[in-house]
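Here the complex is missing a single protein chain, while all its other protein chains stay put.
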Amino acid sequence: MKPLCYIHDLLLGLWIVFKRTFTKPVTVQYPEERPYLPPRWRGRIVLTRDPDGEERCVACYLCAVACPVDCIALQATDNPNAHERRYPEFFRINFSRCIYCGHCEEACPTNAIQLIPDFEQSEYARRNLIYEKEDLLISGTGKYHDYNFYRVAGVKTRDKDKRQGEHELPPVDVRSLMP
Amino acid sequence: MTGWRNGRLEGVRSIDGGDGSLTSVVGQSVLFAKLQDLLAWGRKNSLWPLNFGLSCCFVEMATSLTSVYDAARFGAEVVRGSPRQADVLVVSGTVFMKVAPVIRQLYEQMLEPRWVISMGSCSNSGGMFDAYSVVQGVDKFLPVDVYMPGCPPPPHAFMECLLLLQNMVGSERRPLSWWFGPQEVQKPIMPSMRDAKREERTRQREYPSIDVLPRTDILSPHFAGQPNGLSKDNS
Amino acid sequence: MNPRSSALREASIGEQTELVAEIASHFSSEEYLTAVQSTKDGIPTIWIEKHRLRETLRFVKSKIPRPFPMLFDLSATDERLRRHHEGLPISAFTVFYHLFSFDRNQSLRIKVPLSGEDLSLPSIVDLWPNADWYERETYDMFGIQFDGHPFLRRLLMPSWWNGHPLRKDHPSRGTEMGQFQLPPEKLVMTQEALQFKPEDWGLSRTHQDPDFDYMFINLGPAHTGTHGVLRLVAQLAGEEIVNIVPDIGFHHRSQEKIAERQTWHTFIPYTDRVDYLQGVLNEMPYCLAVERLADIEVPQRAQVIRVMMSEFYRLASHLVWYGTFAQDIGALSPVFYMFNDRERILAIAEAICGGRMHPNWLRIGGVARDLPIGWDQLVQQFVDWFPNRLDEYERLVMDNPIFKARTVGIGGLSLEDAIAWGATGPMLRACGLPWDLRKTRPYSGYDQFDFDVPVATNGDCYGRGVVHVLEMRQSLRIIRQCLDSMPSGHYKSLNPLATPPMKEHTMHDIETLIHHFVGVSWGPVLPPGEAEVPTESSKGQTSYYLTSDGSQVSYRTRIRTPSFAHIQMVPFIVRGELLSDLLAVLGSVDYVLSDVDR
Amino acid sequence: MIDWSHTALTIGIILGGALMLAGLLIWVERRLLGIWQERYGPNRVGPGGCLQSLADMIKIFTKEDWIPPFADKAVFVITPAIVVITALMSFAVVPIAPSFVIADLNMGAMFFLAMSSLAAYSVIIGGWASNSKFAFLGSLRAIAQLLSYEVFMGLSLMGAVLLAGSFNLSDIVEAQRHQWFVIPQFLGFLGFFMAGLAEAHRTPFDMPEAEAELVAGYHSEYSGMKFGMFFVGEYLSVILLSAMTVILFFGGWHGPWLPPVMWFVLKMAFFIVLIILIRATWPRFRFDQLLSFGWKVVMPLALMNLLATGGVVLWKQG
Amino acid sequence: MLQDPIWQICIYGLAVGFVILVMLGLPPLLGERHWKKSERRSESATAIPYESGIRPTGTAQVRPPVQYYLIAMFFVIFDVEAAYLYAWAVAVPETGWLGFVEVTIFVAILLASLAYLWLTGALDWNAQYQRPPVRHHQKPHVNEAKELYDDRVA
Amino acid sequence: MLTTHALMLAILLFGLGLVGLLSRRNILYMLLSLEIMLNAASLAFIAGGARWGQVDGEVMFLFILTLAAAEVSVALGIVLQLSYRFHTLDADAFSEMKG
Partner (left out) sequence: MEVLFYIAAAVTFLATLRVITHVHPVHALLYLVVALIALALIFYLLGAQFAAALEIIIYGGAIMVLFIFVVMLLGPLAVEQEKSWLTPGTWVGPSVLALVLLGEVGYLIAAGDYLPISGMETRQKGVSIVLYGPYIIGVELASMLLLPGLIGAYHLGRRLSKEPRSC
């Protein structure tokens, strides 16, 4: 009975769709509800601070060269009045070009630049998509909570001397090496 | 001060501020102003996009119509195939030199009032395709009302953008009729969202660590949204 | 290199020389082959003179025992700036023909050097119908003439374009070329250039015999049914399609040119966009080719992660195909359910890779990061959830009598035609040939997995549907196996050329950090050579043919995509069908415009 | 004498009701589709989104009203009017409850058929007048489709007329006091419903405006309220089809306990929902399949059905 | 005489006419017009028929093949035949068995002509025009993959 | 009175149809005029039927309708045929070509 079979199949389809009347929609009602974004989500880019509240970025330009679309622009300076070390004088990301690929985060040796789970960046004017350092720099450590480059690297900082970082030997008295 | 709360822009007013040029022209008619509000409300809640997609971003635009995102909630799911019936041109994707005249033609074939959304880095500025065949930004030949960064912008971003556009459309004053009243479109001066959000953003401190998934139940059939508790700030 | 693959390689080297000898002996002249090039990928590569091209191709196409019936790829290289060209014939432009034999499971690359003023070659459109577009593309991109081609004109670039983009002297960046402007005169000029003129294509406007007019209608670029900026100019007799002239290039993003300026590492995000629906599946052939060039061996765990994510993206891509196919036939709801499930897959991708459509997940030598803790729960939930949904879709879509009426017997294709036109993937399997590179030439450890290759027999729209649907179940099966036996180990190779080095190391030891610095700022320098690795992507065989001349960027990247071949055959499939069938065919032929135009 | 106040009231209620319902359906359909597609649909404008239609109407009334210079202007303008007029005029003979009908025409069923045959004009000349290829193709399809199915519609409907022995719709409803005609006339019902769907160009028979291939079909060039009238006209014909199905085959206002109007509205709502459900689920036929299906299956069945019904009636009569 | 429902229909028609008047008459007065705007005056493409964003080739009002005419013509004939059936349907008991026989013959002739059309292929929308020479004719056969598809794997 | 005037109208219509038939050269318009005349005839039949209280008028109308349908479908087929052959709708031209 082919026609009956057809009708059965057609009605079955109707039923499958009709069943949905009794299930709750899966919709996330943005903007009242916020969607869940996993921690690895690559969204808005921020500059973070280390656990001590200092800017992490050392203006090494790695992120800028790693960026496939050249949307990061920064200028290094080491004005001793402001910081005791290299830091970016300005740091600009052109979000109208950025493709959120995460290469900058991957390249950054200090975990300074990070892509965070946020997507709300639409703008009425294109120039507002260019973010300066004051728009980028957040107050905390972002995704990598304890990392502090200066603790790892053998550089003297405000709260540690040379060679007091992780896995580092205590400073060697250079003079002791002299014959 | 403008503020961004729950997808709604607070404090944006059209430039006449309710008692400016428009009403004085027509003679201080409260009724007229109310009518204008009503029309703006209607337009804003009935933004029909043109069914036109360029590339990857279009997939995300289409996804924003589907169940999890459901742009239909804003009355914007009536995707029209014909530009005569559409209100919004969403330039969703890479704008190629070969397709630029086509986009321009579609735009010209749309009827007043019409708006343009630029979706994705490619259409904002050429994005990653700084290449010989790609136009570096659709605003080189079209007036754009809202820009949406991302590559591709996730569907929620499309919705945010829709809300921004609604805000704009809702505070625009357009001529009631072509044969009387002022003819110019009074566009509100829209704020910079970057500035509006800066304070809240820079206050943020931490985000979840990336090596552990905080939630593993996100695939359960009715895992819904939540108040965004992911970022902790110290205030 | 594990013993198995090295054994394979040795075997293939043996076969390689055998094949070359076979060809050479047929023409029984020592100098017949100008040169035999050895490449990293083990594909026999022979250089011949231009006047010998057609006879050689004709020989390998049909006369040789176990012939090469498929023209897999055809393009050219601008050799003028190439370093490390030692031992190869002098050439300004090299045109290469990539042939494939199913009987031998072997590829053959034939290269023809061209130099001087005379950049022309005999056309081979009469040998392989799909050479048509390939030759036009080569003409468009390099300015190489193909004598005897019926419609040799630009394919990708607009007709008003000056220059041939893939020549080394053509600017690469849009910003180099001055700001794009569209003043009214230019607008009119460009629009008129786009206007279709039937006479140009040898089509008449009226039918003479029973006297009526053909209607020439533009479907696309802005059309609901073409899934993107594909333009099909249909010549209609009423509703019946008399002919179709496709026009592509509205989506040409010049990926091949960009590859010549991005480092090996920073090109990975670009590969994502080649077929934007299948994420990781695009990165796979690129990374495999780079790894082949650099002799990097990928750790087991990385391989399995790659396979798992690939299969997820295959599912995602097939789901989009499924939904839009149903929608093209006119069903409204299934596409919502399918995007819903795709959303679940993308949620997993977001959690693991961090990106949705463009995961940027593979790296040279492995993957970007290790899997996050808790990934297995996510995947488990998915594999438990999905089979029921698939059943439901089958009842809703594949079993629907109207759907069957619209697809069964429509757009049929014979196996010979499919091969002649270069169809691969589900398109080929729908014609009955169980050819799946994951089985026949396993890569990335696919040979360790247990799965079947579904086929259909008729090559029609329904058959293609069946193959897709069954493949989804197979993908699910592979994912299940990945979940059950995810090996431990590194997620990325420790080879110094693997880029970037593992983050854990760079953050803590200066040695790796230096590698990292050099690798990121300068780019990894790959040894000179050529490699091409075809893989089975969601739509067919995708392959990246990389030429390194020993620097940090690729000298030439040829991206062979399945959609290009599939779109090329659409006119052939739909001639004589009705307009609605065109939509069914377009829906069933899984293609993505960025995959066509690159 | 006519009871003027009664007439005016009836006209007001039916006309207003039909238009309101059509407006509401624009929203209801989108909500229902939403629910069946695991989402919400328009729910933000007004409580539950019920003001969505209002917003759309406001927008569409102020959208630029455009008559293309390349179109045949007069025809272009009257076409959308034809859709609405023919759909609305048919409501004149629809009996909602005993004596709750604008005009209790003896020729009720024929009047309905007449109106629906005139409705074909809108699609045909609309597509022709637009002078746009998608529209033209849509109108070509429409000619064949609408015309063929009109015959089948009339033939299927005649089964009910035969049983009731009258073209008067109130009489037909009255004749179903004890048994709905859907039982003896199941084939007739199927044929009628199918033809009705084709006439209203709803899925699976929405070829004249098949989105996937013809963009917007015959109304591609229409904008603003003229397009809105096609929109409203489509919903009006959906309502009309449901109402006619209820009247002809499902006992009209008959039903226990509830007042007749309620029964009528409930039954009608059922069919409206069914039509929307079908739109949500089924793919669309191909145009030639539709035709051959109509001529080869529906037509002979409808004829046989009619003959058999006549035979049974005569036989019962003795 | 005034009881005749035609009056109600006429009044109703007037009301419908009013509705139409509002629907057609109001929008032309409201809203903006692009020809009122200086920046739009130069937009030449507005006045080009929509065809996927490309300038159309040739006019839309081409002469289509005759096949459509055949269907329209069948319709006219069958509609007239249906009219006779309408006349019969409303008075079956009155016309009695004689009428029934009459109608049976009538329908038989109708069906015969339908069968004739069917057999001669007039009802199939088969391609009649230029079949491209390259195409390999395949007999349409039911897909055998259905079997494969039924015993699903995994 | 009504029926008399209806008859008058029928005559008027018939006259119009006749004028159309005689004055137009376009074969399509000639067919149209023919339809007008057929309609006028139907009106006359119906008016007559009304006049004498008989239903035969309607029956005759039905027959006229049948005739018209058959005539039109064949005639239009011929029109198509002729126009495709001769690329004109000019009735005079047809008669010339025949000779």
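To keep things simple, chains are lettered A, B, C, D, E and F as they appear, and every chain counts its residues starting from 1.
Criterion: contacts are C-beta pairs under 8 Å (C-beta built on N, C-alpha and C of every residue); 3 or more make two chains touch, one makes a residue touch a chain.
Just so it is clear, the structure is predicted and the values come from calculations on it, not from any experiment.
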Which of D:13, D:67, D:97 or D:118 contacts the chain that the document leaves out = D:118
Chain not shown, touching residues in subunit E | 1-2, 4, 6, 10, 59, 61-70, 72-77, 79-81, 83-84, 86-88, 90-91, 94-95, 98-99, 102-103, 105-106, 109-110, 112-113, 116-117, 120, 122, 128-129
In the whole complex, what residues of subunit F lie against the chain that is missing from view?
-> 1-9, 11-13, 15-26, 28-29, 31-33, 35-36, 39, 42-43, 46-47, 49-59, 61-63, 65-74, 76-81, 83-90
Absent-chain interface residues of subunit D come out as 72, 74-75, 78, 106-107, 110-111, 113-114, 117-118, 120-121, 124-125, 128-129, 139-140, 143, 147, 150, 154, 167
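Here is the rule we use: only the chains that are shown with their structure count from here on.
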Max Cα-centre separation from subunit D goes to chain A
Subunit C and subunit F: spacing of chain centres that average the CA atoms, whole Å = 66
Centroid distance [mean C-alpha coordinates] between subunit E and subunit B, Å | 40
Distance in whole angstrom between the CA centres of subunit B and subunit D is 37
For subunit B, residues contacting two or more additional chains | 52, 66-68, 70, 73, 81-84, 102, 104-106, 111-113, 126, 128, 130, 151, 154, 174, 176, 210, 212-213, 218, 221
Would you give the residues of subunit E that are in contact with at least 2 other chains, written as numbers and ranges?
-> 30-34, 44-45, 48, 50-56, 60, 62, 64, 66, 68, 79, 125
For subunit A, which residues are in contact with subunit C within the complex?
-> 6, 9-10, 12-13, 16-17, 26, 37-42, 61-62, 65-68, 99-103, 106-107, 109, 111, 115, 147, 152, 166-167
Given the complex with subunit E, which residues does subunit B contribute to the contact?
-> 52, 82-84, 102-106, 108-109, 111-113, 174-179, 183, 185
Tell me, which parts of subunit C touch subunit B in their complex?
-> 156-158, 165, 170-175, 177, 179-182, 187, 190-191, 194, 221-224, 228-229, 249-254, 257-258, 269-270, 273, 276-277, 320, 335-337, 339-340, 342-344, 347-348, 351, 354, 356-358, 369-370, 372-375, 377-378, 381-382, 385, 593-594
